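Taken from a larger complex, these chains appear in their original positions, while the remainder are omitted.
As written, the chains take the letters A and B, and residue 1 is the first residue of each chain.
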Amino acid sequence: AGADSESSSSSSSQMKNAFSNYAQYLNDLNEKRERVVKASRDITMNSKKVIFQVHRISKHNKKEVLEKAEKDLAAVKDQHVSRLVQELQGTDFWKLRRAYSPGVQEYIEAATLCNFCKTGTLLILDEINASLLPLSDPSHEPLQINILDYLLGLADLTGELMRLAIGRISDGELEYAEKICKFVREIYRKLTILAPEMDESSDMKMKMDTMLQSVMKIENACFSVHVRGSEYIPLVGSADSSYSLIGLPDFEQ
Amino acid sequence: DKLEKQFEDFRHHLEDSGNLRERIRAVATEIDSTTRLMHSSLLLVHQTRPIPEVLEKAKGQIDVLRDLFSRIAEIIRECPGQYYRFHGDWRSETQTVVSLLAFMHWLETGTLLLHAEAQEKLALNSSEFGLDVEDYLIGICFMSNELPRYVVNQVTAGDYDCPRKVLKFLTDLHASFRMLNLRNDFLRKKFDGMKYDLRRVEEVYYDVKIRGLATNGELDGDKGIKDQT
C-alpha cells in the first residue's frame, strides 16, 4: 500500500507539473492575445478617425482633407499596424486572427476609402501588402494581410461609401454620387461570387445583406435626386451654368 | 486590369482553400465515425463488463485514428503555417478523441492522460502537427462528465470503493484546472461544468459512506482505479 500511495501521489504530482506547463502556455498565449487585441483596438480607433476625417470632405476642400487623411493613415500603419509584426509570426498569424481581424478590417476600410476618394479606384490587396513590407525588419517574416480580412474590410467600405454618397448629394455633387453608386454596385457584384466561398462565410453573409441595403440606399438617393431634378429643369432652364442639384452652402466646413 | 485580376486570383485562392477544407472535413467525418464506434464499445463499461474486455475493442481503433490524423497532417503540410486557419474543421472531433483516450487511460491506470501522452498515442508531434492544448483540456472536461454515471453504475454493481477513488481523482483534476487562468470562453464553460461532476460524485460517495458501505480506504492512500480491473 505504501508503494501504491507513492505512485498515486507521484501521479498526482505529475499531473500538477503538467498543469503548470499548461498554465504557462495559456498565460503566454493570453498575454500575447491581449497585446494583439490592444493593437487591434488602437488600429480600429485611429482608422475610424481617418474615416471621420474623409467624411469632412466637401466640394471645395477635397485636397486638404484627403492629404490630412492620408497622413493620419500612414501614422496608423507606422504606429499601430507595425505592432502586429513580431506578434504574428508562424502559426500565430492564423491562430490569433480573431484578435486582430477587426482592426485590420477597419484599416482596410480606411485605406480603401482614402484611395477611392483620391483616385476613384479600388486599392488592391497587393498594394496594401507592399506598403506593409517596410514595417518588418529582415529577421521577421513580413506581415501580409490575408484575403479574408481584406474582403471583410471591403464589405464595410460600402457602408462608408453610402454615407459619402449621401453627403455628396447634399453637397450637390450628383455625378460624384453616381460614380460611387457604380463603384459600390461593382464591388457588390464581385463579392456576390466570392462571399459564399470564404472561410466562416456566415459573417460575410450578414455583411452582404447590409451591403445590399447600402447599395439600395445610394440608388434610392440617386433616384430621389433624379426625379426631383426633373422638376428643376423646366423652372430654371438648362442655361443656368451654376446649375447644382441642391447647391447648399457647405455647413461642415 | 489589375482589379479583375485580383478578384480572379481571389477566386482561385478561395476555391483552393475550399477544396482543402473539404478534404479535411472528409477525414474529420471519418474520425467522427471512428470515435462513435469507440464510444459505443466503451459504453459497455456501464454494464460492468470487465474493463480489459471493454478496452480491447476500443483500443483497436486507435491505429485508425492515428492514421486519420496523419492524413490531416499531410493535407495541412500543403499550406504551411495555416494549421490554425483550418483548425476549426477538426477540433471538435479531436476533443472527442481526447476525451475517449483519457477515459480509457483512466480506466486502465487510474491516472490522467497527459497532453504529451495523448500526442504520443496519436503519433502527433508538436513541432509539426500537434495537439492543441486547449483542445486537450476541453477533451479532459468531457471525460470528467462521464465519471458520475460510471460511479453510480459501479456502486449498483457492488463496487463500493469506486466513489472514493473517483472523488480523489476528480478533486485533484479540478484543483489542477484551477491553476489555469481561463478566459471567458468555451473551455471556461466546460470547466465550470466540471464542478457539477465533482458535486455528484461527492453525493454518491456520501450515499455509500453514510450507509457504511464504503470500505475504509483513506482518501490519501488512494490506490487508483486500476486495482479494480
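Going forward, contacts are C-beta pairs under 8 Å (C-beta built on N, C-alpha and C of every residue); 3 or more make two chains touch, one makes a residue touch a chain.
This structure is a prediction, so every number in the text was calculated from the model and none was measured.
Student: Note that one copy per chain kind is shown in place, then state the copy numbers for the whole complex.
Tutor: Chain copy numbers for the entire complex: A x2, B x6.
By definition in this document, only the chains that are shown with their structure count from here on.
Student: In their complex, what parts of chain A are in touch with chain B?
Tutor: Its residues touching chain B are 1, 4-5, 7-8, 11-12, 14-16, 18-23, 25-27, 30, 90-95, 97, 121-122, 124-126, 147, 151, 190, 193-194, 197-200.
Student: Can you tell me which positions in chain B touch chain A when the two form their complex?
Tutor: 2-3, 6-7, 10-11, 13-15, 17-18, 21, 81-85, 87-88, 109-112, 114-116, 133-134, 137, 168, 172-173, 176-177, 179-183, 220-224
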